[in-house]
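With one protein chain withheld, the remaining protein chains of the complex are depicted in position.
Which chain is which? They are A, B and C, in the order written, and residues in each are numbered from 1.
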């Protein structure tokens, strides 16, 4: 550390002000601005120096982000960076070699290199550890074959974080390794995967004799499951990022409709609306409480609950929106096979809201898996009898 | 059979008319009337002759009951006879010796002898087969020790149907035998069991060196679990007995309140009321459809669903009744420890409705067990991995 | 004070003739209408399968409740409901609801020579028809006012065609109706319109109207905006008789739609159960996990109840009158929710695969949600129940 005194909020704000004074956000190229911010250690303040941080307490980051916003800097989190910033970066920090950190973190942060995640497979969804993509050692590299699915951004990504099976003779959790995969490698084929909305938001990725250098392995061979846990935990933690105003979420779809279209109101739907308003407000306050806990250095287990609640509320709000609209809800905009056009969710047609939110309880951990996690890890309820933990992966029923 | 032609509905009605002509229900002693009806084979028409029936199709019984009612006979099913008529009788018919049928069925039917059921134990509720009451052979009889619970009518019963463990070295389902227990035997102690309503509707029954003659065993030793299945199946089947008018059930508690107390109405509770009305009507029609299926000789699996639905609806109706009443719902009638006074359910205070219906999803098979039964037996979903099926009972964790 | 305390004992079963009809329809649909064909077809410009409709008509499905003297099957709405169940189970893209239910029951209720002529054409499958009301119209909606009737021969602004059946029209229609189901492929439109003398129901040859297809949420049931620009029209009913005929059609439609929804729900339940018996996660079939089993058990209970409720509504619709309106409202209030729940559970419990375009579940989800809005939402039907079952809304100051 260059600074002998530990960084506090006031000092952090001062550093940001100093930085912005030197790099006017209105005139500096956005990637250059972010690159300089990374170099100044103001990207992830809790990361070490040289890796975008200052080794300072994580709780300072919201203060820093808020100060950058106040001084006119564009937000770091942008469309296309969610996997890189939220999942790849903390994993590379935790398990990467110095060379890996140096190579990957800066262009990831500036947005010059987009990342995707190659975890799920058609036969390994909730039971991710059952995955079957094979990685076979070949000298200084690994040869990969398999199929991944539910991959957002694969068609735009330069890099992927990837898990593959390196030892099928071990029980499933123990024979997995974790790699960084170059999406431009020969043998990587990305095919759009069309959802029930009509759009192809995700991809299937076919890997055919894809070669990955052993230097692109994260963590030890066979330790991939543990590395992946870090990735997934960060996925869920990122949910409680920022404070949200009342009616700041999906609930606004129906409260605005209710206020502006009195002719749609019915007594029964009023009760449904009020119940959802209460639920949405309860979920919002819970997320706010979690944010305050994190800021106070007392992280609670409520993070895993937030996704569960918002999935349900989003789905119920979208269902109510159609119920309110009646005949207007019977229409759709466009069923043609296409990539998402980047239109904000709230501006899509109600039918899209209804269909798209169905994925909220599936993507990023199903609601069923989250309930099991809460029951076992938070409440300490006993696990189910398991037959798949000590059996060699290759002998598992499937 | 004395009658060479198979009995049809018209002939059955004629027999009833003939019987009633010979035994005027207004002047005949009720027990004598029922005894004669038993002797005439009009008790359970599908039972064999001499056992209260005529060996005729079971579907005729509703016709016969309706004709008796039309001609002024009191109903057979009365308070206190529910276990004898609904559970003991069909089990004795299915597994009893001729001597057992002769001894027990007639006084059971006339109501001269009340029956109770000694199945559940403190450690064996949903997992009834885990029961620990021991029966040890001693010459021509068995010596029983153990504790039973949730026994209604035990304090008034002359006889009990009872299951006990006769071989703890076998897996739990295989070491059970089924007995008829004289409730007046030495060593049978009945203690009232007080419920959350304040009343003692049930009992605990302590068995200390109770001697039961081997001639009072039903079915072979070790076959008790199979015999008990007959008992329990009849418990659930009896639910769909008779046609019920719209709003004939517990829903009337709130529909009447809604109609007669307009000052209690609120918009939100209106929606709740209407949803419950719909659910109650759906459950009623489903029961009616089951009744029609049974009458047409096409029994469906919907019987197991009826108890599940009514438990939920009863509980929600009772909750809504309190919500409607507001301040009036904050009171109760009497918390003193006492036996039920036989007041009809609808005439009890709303707080009693709320508390008593909580038992509907526990007694006679919990809602959880019923869901598992539906999932496995109706939908054919695979059983959970079981560790308790092939282990000797004495070695099971508990 | 209670609503009709002893409803008629309606037949809730399926008789042999109905089971025969079901088997024929199901067999044809299995051959001609697998989901893969449906999915392929709905992305074309001709989502409705007109050829399949002619084959169904050859089996009598196009005119089930039409008297034999008009070339119909001479059956009732009970048989019509059985066909709807099978068509729902296959999400078949045929104009059954618009033509064989809504238009047909409107014409049957209106009666008279003109209606008979049209019914004969529909029953034969020569043409299909549509009832020119928005699909979301609830039975208790006021008579539509968006189309005006003027007596006298078609003027210069109307289509040059005279009615194809050779008989002169008595006047013309002008106006627009949005969200009409099955209009684009219809040959005949049955149009509620108002003239100087009040409401009337009119026959219009469809090609004398302008039909603008709209993109429908339910890919398998196309909607169109229908515009009349002085179209030649022939009255089939006027005054209260027209309002009654329209009301009868909407009540009958709501009743039969419940059976279609039942078919959708049955498909969703059965397909999900089958999938979960074979999908392995964590070394076990997913269907062996208790939480999944209990949800499917609850869904099975709901579907069983939906069957009784839908059957009841179809039987009541045969008799007509206020009881039919109440039973149809009950059916819509209950079965709409059940079908949507079943389809939503199917998506969720299929996991990722159920969220894709290439799996049939989304066709059922869209049909289920669109059906729930069709002919009035569950919420609207609960308000109808409030009126017909004497459960009045609360008086409440805003």
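Just so it is clear, a residue touches a chain if its C-beta (ideal position, glycine included) is under 8 Å from a C-beta of that chain, and two chains touch if they have at least 3 such contacts.
Computed from a predicted model, the values in this text were never measured in an experiment.
Touch, as defined at the top, links the missing chain to these shown chains in the whole complex: A, B, C. Among A:258, A:335 or A:354, only A:258 touches the chain that is left out of the view. Between the chain not shown and the residues A:134, A:194, A:211 or A:270, the one that touches is A:270. As for the chain not pictured, it touches chain C at residues 289-294, 383, 387, 392-393, 395-396, 398. For chain A, the residues in touch with the chain missing from this view are 243, 245-248, 252, 255-256, 258-260, 262, 265-267, 269-271, 273-275, 277-279, 281-283, 285-286, 288-289, 292-293, 296, 298, 300, 302, 305, 308-309, 368, 370-372, 374-376, 378-385. Within chain B, the residues in touch with the undisplayed chain are 120, 122, 125-127, 130, 149-150, 193-196, 198, 266-269, 272, 315, 319, 322-323, 326-327, 329-335, 337, 351, 354-355, 358-359, 361-363, 366-368, 371, 384, 386-388, 391, 396-398.
What we mean here is this: only the chains that are shown with their structure count from here on.
Chain nearest the geometric middle of the protein is C, using mean C-alpha positions. Chain B and chain C have Cα centroids separated by 43 Å. One finds 54 Å separating the Cα centroids of chain A and chain B. Residue positions 284, 289, 292, 382-383, 393 of chain C each touch two or more of the other chains.
Under the contact definition stated at the top, the residues of chain A that touch 2 or more other chains are 267-268, 272, 384, 387.
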